[in-house]
Every structure is written in structure tokens, then in C-alpha cells.
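This is the structure, below, for whatever I ask next.
For this depiction, one protein chain was excluded, whereas all remaining protein chains were kept in their positions.
Right, chain A next:
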Amino acid sequence: MKGPEGDALDSFTVSQISDENKMRSNSGFPVQNDEEELIYDFQAFVTQLRDPRADPVLRYTRSFLNNFTTKRDMWTCEEQQKLVDDFKVFVYDKLTLYEPFKSLDSAKLKNAQEGIEKLIMGKLYNQCFSPCVEQRFQGKIDPSHHQDLKRDEKLRLRREEYAFIDPGLLEIPNSLTHRLHKFTRLSGKELSRINEYKAPRDKMVCVLNACRVLFGFLKHSGLENGGADAFIPVLVYTVLKSDVRSLISNLNYIERFRYSEFLHGESAYYLSSTQGAADFVANLGRESLHITDEAAFQAQYAKHQEYVKNERAGASGNADASAAKTNTVATSTPAPASTPAPSEYIRRPLDEATSAILSKVSELFASTTQASEAPDEQSDSKTQLPQPDEDADTTALAQELQEQENHRVLEELHVMFPDMDQELIQDVCEAKKYRIGVCVDVLLTLSS
């Protein structure tokens, strides 16, 4: 992550936006936050990509992926960022030249751009997400990726050290403490789903959902106009109390690989806020706390450190035991718990749907085409298109996984609002399309 001084030297960040909002409302899309409301349909994009006329775009993409993965064993983080960004600028321009993308309206074109980002970052994830890079190169990694890991570890240790602190120490008003725990837990859960997606956009949505839950809570507590004074302490508390693995690596990954034009406005604000909150916790010391009773704090602190020490002793004892068990099966050294295998980062059903869809086009990318071969119009690529029934399977799978996801949201809300009628919760979910932040907001209003 660049320091503020460096960034400040950049020129003005004014960007020329077309009458995007206007166009979207004309085309029937609600005028809303970009990340949430724009209808995002990866399957539609894949279908477009399989159109024979999309062949040049497909070949550019394949060639880029091939070059990225074979030209050099390891790029620095900054090189990766530049390569990915240059390619997006390049290929987004190509989308305006080739059918079926050429004749899409602006919303559908944006969907295709999102699709490209998701596609390439899905393919390059293991080389770009710092914990995966570490996994691949076992410590011999470039400074920026290394820095992410160091900061994640720092965050983990501080979180452990200060896990005991109560809201007052972060200047969270007493009026909030009553239900604070419940809501920060839910928010933390949404945030921790960041590890279940590969696409920068999907990770970003997790951050926004987490923030939305907190705002639902603040609104209900009469602090909706409290601005950042009310929000930041609660966000910091959420980061401190939740156990989101590799949070800093994840946030930096979004910052690096989300297309800069998509990362403006509200998304940029909440990404920066969460990065700020993570930094705050990673650097937490008693001077950053609002301590009113020094002696009581000391006692609590000492007691907690004792607890942490015992926990660690217990955990390493267990690890030794399990290591001893697996010792006989002498294969590769098992990774420590803090650095799971790359595949572990992706467990989400919705991403499985993506993978399933991706596998349908994987043969398009499995080609051994020469890297230097430029796409041309009269290409006669013998692309194996999936059979129609496979398409139906994929759609069914996507639907099934969406239902699982809806079920998860419903379950979460039942736990959050145990006194509320189950059918009512379901109605709200359906009306609000299972968007958890919005649902929380409505349910809070109904329950008051």
C-alpha cells in the first residue's frame, strides 16, 4: 500500500463520469450504489464470451493469462498491478470494437467488464493474493507481498493481545453497548467471508455488507447522523473482535486489482475506512485506548495475557501431538495454521458456481496457443463449445447455490432477531433480495 505522502503527489483524482446514473435509470436499473444494485450476471458474460464473434477478446485474454503465468516466474506486486491494469484498459477498449459486446448498453457493458476482471483475477489469484504467493514461493517473495503478510501477522497478534477490551476503551458510547456485541459479530462474519471469494468485486461486497450491518445498528441506536465519529470506533471494534484471516492482504488485494474506475466513491470510502481500522488495530497500544481506571485496566490486561499464554501453550501442545501423528506420513511439511493452502481460501458456494461456469470455458483457456500469436478476424479456432445440457446444469447449480446462500442469510437473521416471527423475517428477506445489510435495517425498524 502506498503511503499517503506518495499518493498525495498524484494528480487530481477527478474522473469524468458519463451520465452513468441517468442512463441506468433509463434502462430500468435503480439508481443505487454501484457494487450492489447493478445486476451482475457472470453467466451472461460467459455466454457472450463464447459467441464466435467474441473470439478476438477471448484470444487477447488467453494470451494475457498465458504471458502473465509463463513470461516470468514471479512478478513484483507493483508489476502485477500494472500488468493487470494495462490489460483491463486494453481489453475494455476492445470490448467496444467486437460483438457481441460492442452493441451492449452501458450497464451490460459494465457487466462484461466485471466479468473480465473476475475471470482474470480468478485465474491469477494464486499469484497475486499475498498468502497464496507466500505459499507458492515459500518466503522468497517480493517486499510488498511480504509486507502484507507481516502486517497481517501483526494484526493477528494485537487482536490476541487486546481481545479483552470493552467498548468504552475505544470511545464507543455506553448507549450502544447493550446490543453491540451481536451486531459486531454479524458484521465480522460478513467481513470474514472476504476469504471465500477471489474476485476483487466480490471481496469488496463483503466489506460493504459488513459496514452496512454496522450502519443498520447505528441507525437503530439513534446515531444515524453521527458520521464517522460514530462509525469508525464501531468498525475498529468489529475488526478487533472478529477473526478475519489475512484481512490486510485481502484489503490490499482489492485496492490493487479492482479496476480503479470501479473503486471510487462509496466503495473507496469503506475500503479506506476498513484499511484504516485494520491499521489501527495492528498498531494498538494502551496509548490508543481511552483508559479511565489505570489499575483496573492493568489487572485486566495481565489476566488476559496469562490466558493468552495458556491458550498458546495448549494450542502448540495439540499441534505437536498432531504433528507427531502425521510424522510417519512424511510428505510435504504441513503449513502452519496461519497460512492455509491456497485452495482453503476459496470455499464459498457462490464461487463454486463461478468455478463450475469457468470450467465450461476452461478449454478455451487450456489452449497451447503461442503467446505471440495475435488474435485476428479470420480465426478458425476449433473451440469446443459446451453442450446445451451442460449449460442447464450450470444454471441449476448456480440457482441451488444461490438458495443455499439465501438460507444462510435467513439463518443469520433468525439468530439476530430471535423474538421476531420467522415468516416475517422471510418476507423481508424476499422483499430485499436477501441483502443482509438492508434486511438488518428493515428488521431493526420493525422490531423497535
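One rule holds in what follows: a contact is a pair of C-beta atoms (placed from the backbone, for glycine too) under 8 Å apart; a residue touches a chain by one contact, two chains touch by 3 or more; residues count from 1.
Basically, contacts and distances are computed from a predicted model.
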{"item": "Among \"Acyl carrier protein\", \"LAME_0H03752g1_1\", \"LSM complex subunit LSM3\" or \"Peptide chain release factor 1-like, mitochondrial\", UniProt-listed name of the chain not shown", "value": "\"LAME_0H03752g1_1\""}
{"item": "Residue among A:D86, A:D166 or A:E306 touching the omitted chain", "value": "A:D86"}
{"item": "From A:A199, A:I232 or A:L444, residue that would touch the chain that is not displayed", "value": "A:I232"}
{"item": "Residue among A:F129, A:Y162, A:F183 or A:F215 that touches the chain left out of view", "value": "A:F215"}
{"item": "From A:S106, A:Q147 or A:S273, residue that would touch the chain that is not displayed", "value": "A:S273"}
{"item": "Residue numbers in chain A that touch the chain omitted from display", "value": "3-5, 7-17, 19, 21-22, 25, 31-33, 60, 63-64, 67-68, 71, 79, 82-83, 86-87, 89-91, 170-171, 208, 211-212, 214-215, 218-219, 224-229, 231-233, 236, 264-266, 269-270, 272-273, 275-277, 279-280, 283, 288-290, 371-372, 374, 437"}
